[in-house]
Structure formats: structure tokens, C-alpha cells
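Removed from the display is one protein chain of the complex; every other protein chain stays in position.
Let's turn to subunit A:
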């Protein structure tokens, strides 16, 4: 019994599809709890007032946006090395989730930045690297969409994902070299208590992060399942055409 057994599409579907609604449900519950707790039962920040509450969407979305790309990178490597189709399809399924998370992070960041910094957008390293990440996602999805043959598309997007990861990291550091920006430093997972988000906000934030993670996982399983079924339908159609039915 090894983890590679789940690379078998049938086994994958059998295992993941029954748990998928539970994961998604748990995600929805956790996000709801975190948002209600965060919006109604935490005090206003002494400097930022009530605008601080957008943190419960902004921070988890931003984390998931990056995690989604890392997951696509791992899935692409697995596809290139071991040629498991489920892996390639999972990477394909992840891209739209990642792009929506990036968009949410950019949008909530703009809404938060307007009252705090007095501007919707600044050419700050974090903001800029997220914009570049957004472009990477768009290019990745466009390449998937442009190529007819699924295996060719999987190969090409996997290589693009790997090259893109290198340049994404490079852009991140290039951007922070280029401009020291407005965005605050790390304040969620730190070793220094002084810069950390106060625990009043911390507890609902952790629940929100967990909720977003579960939601992304649930969506990923759902979309991967769909992709597997689409692939099967395609194979059946191809066979039907060949046999002239």
C-alpha cells in the first residue's frame, strides 16, 4: 500500500469524492464562524478602526494563492517524473482556484489600502509580486486552453509551471529590491511577539485560514474529479467516433 495507488483515477475518485462534500462543508462552517466572530465579536483596532476586519479574508486568500502555485509545482513534477494523469489534472484544476484567490487578495488589499494608505494601488514589492503571480496564472490557464491534445498540454504546462516558479521567486526578490514599499512585514507567523497580530484578532484569523484551506482542498477535489470524468467522456467519445457508432 503506497500513496501512488491513489494515482489510479478510479481509486482516486472512490476515495476522494465521498469525503469532498464533508471537507467543503467544514470549510464553509469554519469560514462562517471566523467571519462572524471576526466581524461582530472582536474590538476595533486602535489605529485602523474597523477596517482591520478585512484581514480575515485578505490574509487567508493571499496564503492560499501562493500555496496553490506550490501545489501546482509539486503536481507538475509528479506528472513529469511518474506520468500519473490525476496529478496533471489536479494541477489543471488548481489554476482557476489559485487565480481567484490571487484576485481576492488583490481586491481586498486595494479596499483595505485605500483608507489606510490613501491609495488603491502602490508599486510595492508584495503587491507587485502578486500582480505578477496573477499574470503567471493567466498564462498557465491560457496555455492549457490553447492546446488540443491533453497529454501535450499537460507536458507543456508542467514545464511552464517549473520555469515560472523560478521566475516567480526571482520577481519577488527583484520587486523588493526595486522598491521598499508600504505593505507591513510578516505579522501572522513570527517569532517576535511585538510585531505579531494581537491574539484578539489572531484566533479568528487562524480559523479563517483553516477554513480557506479546507475550502480550497474541497474545491480542488471537486474540480479534479470533474476533470477526470471529462477525460473519460472524451476517451469514450473518441472510441465511439473511431468505431463509427
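Criterion: contacts are C-beta pairs under 8 Å (C-beta built on N, C-alpha and C of every residue); 3 or more make two chains touch, one makes a residue touch a chain; residues count from 1.
The criterion applied here is as follows: contacts and distances are computed from a predicted model.
S.K.: Just go with whichever of "Quinol:cytochrome C oxidoreductase", "Heme exporter protein B", "Gonadoliberin III" or "Carbohydrate ABC transporter membrane protein 1, CUT1 family" UniProt uses as the name of the absent chain.
M.R.: "Heme exporter protein B"
S.K.: Given that one chain is not shown, which residue among A:12, A:136 or A:212 touches it?
M.R.: The one listed residue touching the chain not shown is A:136.
S.K.: Touch as defined at the start, partner being the missing chain; which of A:19, A:159 or A:200 qualifies?
M.R.: Touching the chain that is not displayed is residue A:159.
S.K.: Per the definition of touch given earlier, which of A:19, A:81, A:170 or A:240 contacts the omitted chain?
M.R.: The single option touching the absent chain is A:170.
S.K.: Considering the whole complex, not just the chains shown, which residues of subunit A touch the missing one?
M.R.: Output for subunit A: 132, 135-136, 138-139, 142-143, 146-147, 152, 155-156, 159-160, 162-164, 167-168, 170-171, 174-175, 177-178.
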